[in-house]
Structure formats: structure tokens, C-alpha cells
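A protein chain is absent from this complex, but the other protein chains hold their places.
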Amino acid sequence: MAKRIYGIFDDEEVLMHAIPSLKKDGVVCKDVQSPFPIHGIEPLLNIPRTRISIASFLYGISGTSFALWMTWYMMVHDWPINIGGKPNFMFYMNLPAFIPVTFELTVFCAAHGMALTFLLRSKLLPGVTAPVPHPRITDDKFVLHVDVKDESKVNDVVALIKKSGASDVLLNSMQFS
Amino acid sequence: MSGNNEAVVRDPLILGKKTYHQMTEDICRPIEGKANKMWWVAFSVAFVTMIWGIICLAYTVGNGIGSWGANKTVGWAWDITNFVWWIGIGHAGTLISAILLLFRQRWRMSINRSAEAMTIFAVICAGLFPVFHTGRPWLDYWMLPLPNQFGSLWVNFNSPLLWDVFAISTYFSVSLVFWYLGLLPDLATVRDRCINPTKRFIYGILSFGWKGTARDWHRFEEVSLVLAGLSTPLVLSVHTIVSFDFATSIVPGWHTTIFPPYFVAGAIFSGFAMVLTLMIIARKVLNLQEYITIQHIELMNKIIILTGSIVGVAYTTEFFIAWYSGVQYESYAFINRATGPYWWAYWSMMTCNVVTPQLFWSKKIRTSVMATFIISIFVNIGMWFERFVIIVTSLHRDFLPSSWTMYSPTYIEVGIFVGTIGLFFTCFLLFSRVFPVIALAELKSILKKTGNQYKKKGIL
Partner (left out) sequence: MSKEIEKVAAELWAAKGKAVVVCGINNVAVQNLINGINVMLGSYGTTIDLTNTNNLRQGNDAELVGLLDEMKKGEVAAVLVYNCNPVYSLPDGKGFADAVKKAELSVSFAYTPDETSAVCQYVCPDHHALESWNDAEPKKGHFSTTQPTIAPLFSTRQFQETLLAWSGIQSNYHDYMMAGWASMLPVGMSWEQFLQKGVLENAAAPAAGLTSKADLNAAASSLNSEKGGAFELVVYEKTGLGSGVQSNNPWLQELPDPISKITWDNYLAVSPKDAREKGWAQGNMLSIKTATATAKVPVVIQPGQTPGTVSIAVGYGRNGVGKTADSIGVNAYQFVSMLGTTLSYTGAVEISKTIEEDYSFAGTQTHHTMMGRAIVKETTLEEYIKDPKAGNEEELFEVKAGKDIQHKGTEQVTLWNEHETGQHHFGMSIDLNSCIGCGSCVVACTAENNVSVVGKDEVRRSREMHWMRIDRYYTSDADPKEGESAGMAQLQKMEVPSDMPKVVFQPVMCQHCNHAPCETVCPVIATSHSSEGLNQMTYNRCVGTRYCANNCPYKVRRFNWFKYPDNPQFDFHMNNDLGKMVLNPDVVVRSRGVMEKCSMCVQRIQEGKLNAKKAGQPMVDGAVQTACSQTCPTNAITFGDYNKKESTLNKMREQERSYHLLGELNVQPNVFYLTKVRNVSEGKEA
């Protein structure tokens, strides 16, 4: 079982330099927790490009399809009514009136589908306990997650992390929430 | 990394010598301390006003729309004026969050949280009006295309009011999601600073367990970008659809294709004015002048000149086309606006909307907090009158002179409007005490690029 230890950094630029240098030393960095997004960190941690925008697009398309089907079904197929003489014999005749609703449903489905997917994928839901190893990772500290496979090598790894610029290394999470 | 540094000639967006921790302290202070007397006075006034509005609303629902001033000719007046006014105000928040994000305008970051909150509260206030202006509000759910026992009897997708249902619901829910997702990291900050275990528990629930991992941030930024990309056309489409309530009708003075861009520009215009009003108060009361700087105020004022000028051009175009068209009903509608019984509303609108924003061409005025505050209030008054003029003056004298009549409000409908102002400020005051009013995490990410001590102003 790999042991997870936490390197606490005070500055994101130091952290960014630390990750590749630690990698050279054979220390694998699993994750980083920061109070704000650090640009350029994804390639360092081998985080692939998220596909959530593709998901949003697909949700949007389904919103469009649903809206078009719904308006066709309700206004042309199920119960077509003479409203102001507007021609609704064929869908395309009444289509201009349906554009606003179609657009809004597209945006609605795209946005909410994506938001829900994001929350579920990132496991962010009311009641979920956040793993917070250090109380100030949401304030001004940056946490480097390192897995040590060999428990005996822990102290070496701690020294390496400290050498790369960490202000502190925690062997156990200070989880208190 | 450091390749994103800003040019030295740009003014810093964060003043003082701030560290990340200092920023956390500054922005969380209003939530963590006790409310000062000013907050309590403001809250009491807002709350009582809101209660008065609720009483007037209850009276209306119990007695009928007859307790308002509308009549057989003027079917809409204060109700829909207020609706469009509030929705317009809401659009600035989305514009700041979404469009300025797409344009990579970093100065949005210290105001976007409050602006988005303002949007949410403004849309809530706005939404009250379509719901309660109907004669039988308990049946408003019939506007939703739900299967039912009447056939199913569906809804009329030709009707702009129905487009409104979809547009406003989408706008409200997407803005809420955009705002709340952005809040998650900051709520986590507050959570982790909480000493009181109950407070920590509540903020823990509210923050959804945000942990700030790199993957989370990566997805977060992508989601923000996509939401911004979705919200931009949403802002444009929602107020366009609201303008369709008028533009797709046949009423002279309403039936004009200029309304969609005109309304959108006007919405941004009034929304920014309201953001300014709120931010000028908030930065003073909450001591956030180093985050919401004069530069921020000046930039917002520049947007006000832009959108105010668009609105002014739109007024001129409308008037010109009314004459050029040769349609007697249309030209009469405009002559009546300027010279008829509601001329005072028309000229208030012109003065407040066309004249006052042009004052911001003067650098002295647009960098003056006091002047900005006063002008922002006038802009909002002017924009209220604009909707009033459009709705009431067009309706009260339309095609057949035999139906021409006058309209005046009753104290009940004025009470409801004043109540929504109370509701808005109640919500905003509560927001300022419960949620961080500045996007803390976002702002931290640009500290090193735009913070004061990081910019070396030298001779180039």
C-alpha cells in the first residue's frame, strides 16, 4: 500500500519547478491542491484534456433535438389549432416561431448537463467531505500529493521534497472537517 | 507562467501590498465578523419595504388586478415596466461574468461575484411580475408544456410570452449555476477558516466538498469557459426575447425591429449602472477599495458611455424611421411621446439616458466616485422611464382614438415595485454577509500579474 504524504508549498511557481525536478529524482507527484487554478500544471501531472466541453456540446444537441421534436409534436402533430391563422400544416411553416424556444432549450440542456456532469465527475455534492490535508490549502498554501511505495523510503522522500522548496511535509493529513 | 505578465503601463488591478493570505483575510472579513450598525439599518429598511411589497402583492392576489391602475386600453403598465427593468439590470452581471471572460478582461474578477449575485436577485424580482400580473396566478403553471387531462392541451409556441417562460427560466437557472459553481472554491475557503463547528458544517454542505485538486481546477476552468460561452448568447437572446413581447405585436410604438439590439444595449446600460451603485456602496462599507479600484469604476463608466450612446442612437433611429415610414400610427406614437400627456416621462428618459452618460467623457467625472454614484442612479431612473414610456404611451393611444385613455398607478402597484427593491437589497445585504462578495480564488490567480507590488512602474 502506497503511503500518501503531503508537501506544503508557499508559492505556486516554486511548486511548478518542484514537480519535474522531483520526477527526475524518481518521486511521483500524484496531485496538487491549490487555492486557485495554476496555469500550466496539467501537463506536469499528466492530466489529460477534459472532455467536458464535448459533453456539453452533446447535451446541447440533445436539447435542440428535444425542442424541435417537442414543438413539432405539440403544435403540428398532436393537437394543431388554428391560432391567428398561422399555418401549422407542416413543421417548416411554423418553425420560425419555434426558434427562441429551441435556442433556449439548447443552452439549458448544455449548461445544466455539463454542470451536473462536472459535479458528479469531480464528486462535488452537498454532504461530501472534502479531503483537506492542511487548513490553508484554500487560503495561500499549495499541497503536493506524493505516493511513497516503499514505506522505508519515506524519510528520503521527505528530504527530497523539502529540498525542492516545500515549507513543510505532512506525513498524515490534518483533516479536520 | 510568467509569460502572462501584463504590460507595465496598465494600472494595477489590486492595490496595496497584498499577499494571498491578506486577500483571504480582506475578503472573508465581512462574513466572519459581526455586522456593523450601517448594515443593520440598511437591512431593516430593506426588509420592512419587502414586507410592505408582500402585503400589496397578497392584496392583489386576493382582490384582483383591479387593485392596480390598468384598464381596457392600457393592459400593462408598472407590472411589465418593472419586469423589463429588473431583467435588464440582471443582464450586466452575466455580461461581466461571461462576455468579459471571453474577452479576457481581468478587471472583471473583483466585481463579477457581486454582479452575478445581483443578476440572480434581479431576476428573482423580475420573475415576480410575470407570475403575479396575471389575473389567475394560481394557474400560471398552465404556461408549461406538461401533459394533462385536458387533451393534453399544450401551450402556444407562437406567443412571445411563452418564449419568455423558456428564456427567463433558462437564464435564471444558468446564471444560478454559473454563480454557484464559481462560489464553490470560495465557500471552501470560508469553510476551512471557520472556527464555529456549526458554521463549518453549513459551509461544508454549501461548498459541496470542494477540494481544489488540479483536475478539479482544470474542469472548473473549462466549465467556466463553456458557461461563459453559453451565457453570452443567452444574455443577448433573453433580452431579445423580452423585447419580442413588444416587437412582435402590432401596437404602434412597439412593432419595430430595432427593439432587440436596443433592449440589449439598454439592459447592459442599466445593469452596469446598478452594479456601480452597489459596488460603490459595498467597497466603502466592506472596505474593499483596494480590490474594487477607481480603475474598475472608470472601466465600467466607459461601458456606460458606449451602451448609453447606443441607446441614444437607437432613440434617434426610432424617431427617424417613425417619420420616414410615412405610417401615421407610428409617427403619431412618437409625436405623442414627446408632446402628449406623458411628455414628462419622455423627457426624463431622454435627459437621464442620453445626456447624463455623456458626462463620462470627462476623465474627471468618470474617475469621481461621487459623480459616478449619482449618475448611476439617474441612469436607472431613466431606464425605468424608458420602459414606462414604451409600454404606457404606446398603449394608451393606439389605432382607434375612441379607446384612447389615461393611466395612473395605484399605491398597491407602486408598493409592489418598492417591495421588490426591498427584496433585492435584502437579498444583497444577506449575500454580503454570508458569501464572499469578491471572487477570491479568481483574483488570487492574477495577483502576481496585476497586483500593485508586482508592477514596477519605471521609465521605459
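Should a chain be cited, it is by its letter among A and B, assigned in written order, with residues numbered from 1 in that chain.
Note that contacts are C-beta pairs under 8 Å (C-beta built on N, C-alpha and C of every residue); 3 or more make two chains touch, one makes a residue touch a chain.
Quick caveat, the model's predicted, so the values are computed rather than measured.
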item	value
Partners of the unshown chain among those that are drawn	A, B
Residue in contact with the excluded chain [from B:Val9, B:Ile195, B:Met370 or B:Leu400]	B:Leu400
Touching the absent chain when the full complex is considered, from B:Pro12, B:Pro30, B:Gly53 or B:Pro160	B:Pro160
Of B:Ser249, B:Gln295, B:Thr351 or B:Gln453, the residue in touch with the unshown chain	B:Ser249
Hidden partner chain, touching residue among A:Ile83, A:Val154 or A:Leu170	A:Ile83
Residues from chain B at the interface with the omitted partner, ascending	63-66, 69-76, 130, 133-137, 139-140, 142-143, 153-156, 158-162, 165, 245, 248-251, 328-329, 332, 335, 339, 395, 397-406
Chain A residues touching the omitted chain (full complex)	81-87, 89, 93
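By our rule, only the chains that are shown with their structure count from here on.
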item	value
Contact set on chain B toward chain A in their complex	1-2, 4, 19-21, 24, 145, 151-158, 162-163, 166-167, 169-170, 173-174, 177-178, 181, 184-185, 188-189, 191-193, 200, 204-223, 225-227, 230-231, 233-234, 237-238, 241, 244, 441-442, 444-445
Residues of chain A defined as touching chain B within the complex	13, 16, 31-42, 45, 47, 50, 52-53, 56, 70-71, 74-75, 78-79, 83-84, 86, 94, 97-98, 100-101, 103-105, 107-108, 110-112, 114-115, 118-119, 121-132, 135-140, 177
